[in-house]
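A single protein chain has been omitted from the complex, and every remaining protein chain is retained in its original position.
Showing chain A:
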Amino acid sequence: MASKLKVATCSLAGCFGCHMSLLDIDERLLDLLEVVEFDRSPINDLKRIEGMVDLGLIEGGLCNAENVHVLRHFREHCRILVSVGECAVTGGVPSMRNHYTLRECLDEAYIRGVGVENAQIPSDPELPLLLDKLRPLHEVVRIDYYLPGCPPSAEAFWHFLTELIAGRDPSLPLQLLRYD
């Protein structure tokens, strides 16, 4: 048997909705596991990629320094890197904060917010610092493929992954790009 393809996934500034949608391929997950093996992923809770993997799927955009570190780690360790879902591709809902300064955002959440006690902007070194603007992935590293959708449907994941694994062009047919 040929060795399985290694796949890593993660969610940055996203909602895990894309991962949920991936799981919606349901029992086909078993077929998928016949040909792929998950490396670092919330599915198995591994935290680092060891060695190189064939395919990296990243959900969510970049909102803080930790996101950038994870993205760079993926880029270094994935032969093919895929930007998955609205937030990764365009910034999505989290990028709505880009209309405001970071100070305005933090003031609203931690200083003037309803029910805030002991108002202060968090400064614990354990917390990753926020970027001034939320960024989509392709503004920081090279991205090989984009899988759009909010979230991409299970069918879109299935089509994309099976085509890519089969060594074909994983372009989505029109019906998988229609959202209305």
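Assume a residue touches a chain if its C-beta (ideal position, glycine included) is under 8 Å from a C-beta of that chain, and two chains touch if they have at least 3 such contacts; residues count from 1.
Quick note on the criterion: contacts and distances are computed from a predicted model.
Q: Could you check which of "ATP-binding cassette domain-containing protein", "Cell division protein FtsX", "NADH dehydrogenase" or "Carbohydrate ABC transporter permease" matches the UniProt name for the chain that's left out?
A: Matching "ATP-binding cassette domain-containing protein", "Cell division protein FtsX", "NADH dehydrogenase" or "Carbohydrate ABC transporter permease" to the record, the invisible chain is "NADH dehydrogenase".
Q: Looking at A:Asp31, A:Glu50 or A:Asp132, which makes contact with the chain not pictured?
A: Considering the complete complex, A:Asp132 is the one touching the chain left out.
Q: Write down which of A:Ile80, A:Val93, A:Val140 or A:Ala154 is the residue touching the left-out chain.
A: Hidden-chain contact among the options goes to A:Val140.
Q: Check each of A:Val36, A:Val68, A:Val93 or A:Cys150 against the chain that is not shown and name the one that touches it.
A: Here the residue in touch with the unshown chain is A:Val68.
Q: With the missing chain put back, one of A:Leu102, A:Cys150 or A:Ile165 would touch it. Which one?
A: That would be A:Leu102, which touches the missing chain.
Q: Counting contacts across the full complex, list the positions on chain A that touch the omitted chain.
A: 65, 68, 101-103, 106, 121-123, 125, 128-133, 135, 139-142
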